[in-house]
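Excluded from the complex is one protein chain; the other protein chains are retained at their positions.
Labels A and B are assigned to the chains in the order they are written; within every chain, residues are numbered from 1.
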Amino acid sequence: MSSRDKILAAVRSNKPGQRDLPEINIPVSYEGLTEKYTQVATAIGARVYSVESIAEIKSKLNEFFDPAKRWVASLAEFSDVAETNLANVDPHSLEDVELSIIEAVLAVAENGASWVPEQNVPQRIVPFICQHLVIIVPANKIVPTLHQAYEITAGAEYGYGAFIAGPSKTADIEQSLVLGAHGPRSLTIFILS
Amino acid sequence: MNVETKDHSGLADIFNQNESRVDWHDETLWFIRSKRDKAAQGLPEWELLRETASQIKHNVLSNLDEYLEQFESNAKANGITVHWAANAKEHNEIVHSILKKHNINRMMKSKSMLTEECHLNDYLKKNGVEVIDTDLGERIVQLADEPPSHIVLPCIHKKKEEIGDLFHVHLGTAAGEADPQVLTEAARQHLRETFVTRKLSLTGVNFAVAETGEFVVCTNEGNADMASHLADVHIACMGIEKLIPQRKHLSVFLRLLTRSATGQPITTYSSHFKKPRAGQEMHIVLVDNGRTVQLGREDFRNSLKCIRCGACMNTCPVYRRSGGHSYHNAIAGPIGSILAPNLDMKEYADLPFASTLCGSCSNVCPVKIDIHDQLYKWRQVLVKEGHVSPVKAMGMRAMALTFSMPKFFSFAGKAGRTVMKYFPSVVNNKLNPWYKEREMPAPPKQSFREWYAKERAGK
Partner (left out) sequence: MIVGLFVPCYVDQFYPNAGIATLQLLEKFGVKVEYPSKQTCCGQPMANSGFEHLTGECDELFTESFAKYDYVVAPSGSCVLHLKEHLHSKKNPEAAERLRGRVYELVEFLTDILQVKELKAKFPHKVGVHQSCHGLRGLKLSQMSELVEPGFSKPEYLLNFVEGLELINLTRKDECCGFGGTFCVAEEAVSSKMGKDRVADHVQNGAEYITGADLSCLMHMEGILRRQKSKVKVVHIAEILNAE
């Protein structure tokens, strides 16, 4: 008998009697989502700005980051300041990326996370390998909790997707928080209305 | 338990030889417990979430065979190769066979407690494969040639100066450099080189979704993503109990996991892997290694609900004062103490006794495992199976006999405070450990029953 069949047979003979799935029925409040999201995202190490146009984002980026370094973006609107045609490059070739600019499908107020599926990044590695990350969050796409986030994205097709909450961090050395463990050293979020 | 392989008590004794270090360890973990409390208090629905999570996991246990088959079929349809390993040996062989197939002898690994349980690193090392752990804490203990002492905080037992010394030797940082910022930057540079040069990435799995065939890996550092999105081959190893029924259930578990673990609202990265990227090969290894046996133990099967948050360790007053290594098992602390005897009763017979049964572990558990009740139940099993010392068994029988005879009990009480003949000395008659740091109560002139007989009897 294969290990597969052995394991399944052992599960069948040892499992407890049927227990039904519970309803997920968690109370939720839709008040002050942008404020809450901003507050939580800031607390976990992100910088958050409310903006009204892509042009405003670009001007802020020029202020914060060095345009002489390599910038990449998932949105065609940024093709004047960043590389946007990366679908077919070897991901290793992105090692020197300074800034990645991507757009989230939605953001979650309770934990400061943004949902970024594969379709929203030119390559899976893009939000991780850069020194600094920028995420654009549509202002009307902030949901209260993860429950709503999973409801809205139910059935969406993706090969890969991630909730990203804050810059890469570690506290493995004596619980001292250090930003920039392996991934981006900073996260800047633009809430775009 | 012989002299070489010290039991929990012996190892805890060594740990306690440096009291200020014990204080430091205790305070560090208590700080994390306090952060967990604050995060939990921030959600009025916290207890409802715990209950919901516990019920979902109960449903998983009662349908695990179906969910495994469903997951396998969906993962395959997504282009993932699915392997089944009955035990640690088979798990290690499967990983090795994938390495051999691709002619790879250098790989990178994200945090996976399962691979610790299976001693994968040792196995691969013996087979000429170099493994680099990419989680900073794991890398630190790997350089120190030690196992992790905590499932979420692998090097929580190490001081920054000790880490500085390790990095000086292995990564060339300046002698005496102990600034966490500087040391983390050194590790970042060192591991970047690893990420871009190694072709195979192994990760653990936090949750696997039967409904969609995807699996979720949670990290703060981004190491699982850095490794997996660059590697040609991604292997994800998981215990079969990591299954959850549907994608929407992730919302419940991800809300609980990191708040329980570190007090963060969520990990920085909660990465959902569903399909390999173009040109990449993706494998999942489903591992039993005793889990189906535990599933059959009615009193202990709930331990399989564990989502490895480590909250029970952070709150455990014993863990905080004995250190993770005193549990001599891949998973330390209260949860380790109810999982380990399932794997080997003789080897881990001491662990269920390394507790005061205070119950704090069960209260912080995000999936409401009755940890302290299981510790009590394991004690009964271990005694019946003959895994306690005969001296202790004899003492217990004498105590039971005394308590079964009220007249003898009261006589013996008069003669020399019976109870204390059993209380502190039942384990060790020669050098009574009670007296090392404590006094006994001063014996009163008369016992309560003597007072009652004199003052009240017949009134």
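What we mean here is this: contacts are C-beta pairs under 8 Å (C-beta built on N, C-alpha and C of every residue); 3 or more make two chains touch, one makes a residue touch a chain.
In this text, all values refer to a predicted model and were calculated from it rather than measured experimentally.
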Neighbouring shown chains of the undisplayed chain, as defined at the top: B
Residue, one of B:S97, B:Q181 or B:T356, that touches the chain absent here: B:T356
Residue among B:T315, B:N342 or B:Q374 that touches the chain left out of view: B:T315
For chain B, residues in touch with the removed chain: 8-9, 12-13, 15-16, 19, 22, 26, 30, 37, 40-41, 43-44, 46-47, 315, 317-318, 321-322, 352-360, 362-364, 376, 379-380, 382-384, 388, 392-393, 396-397, 399-406, 409, 413, 417-420, 422-428, 432-434, 436-441, 443-444, 446-453, 456
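In this section, only the chains that are shown with their structure count from here on.
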Chain B-touching residues of chain A, taken from the complex the two chains share: 2-4, 6-8, 10-22, 24, 26-27, 40, 44, 91-92, 95, 108, 110-113, 123-125, 127-129, 145-147, 149-151, 154, 158-176, 178, 180-184
Contact set on chain B toward chain A in their complex: 28, 31-32, 43-45, 48-49, 51-52, 55-56, 58-59, 61-65, 68-69, 78, 84-86, 90, 134-137, 140, 153-156, 159-160, 163, 180-181, 183-185, 187-188, 191-192, 195-196, 220-223, 225-226, 229-230, 240, 245, 247-252, 254-255, 262, 264-277, 286, 288, 292-293, 295-296, 298, 301
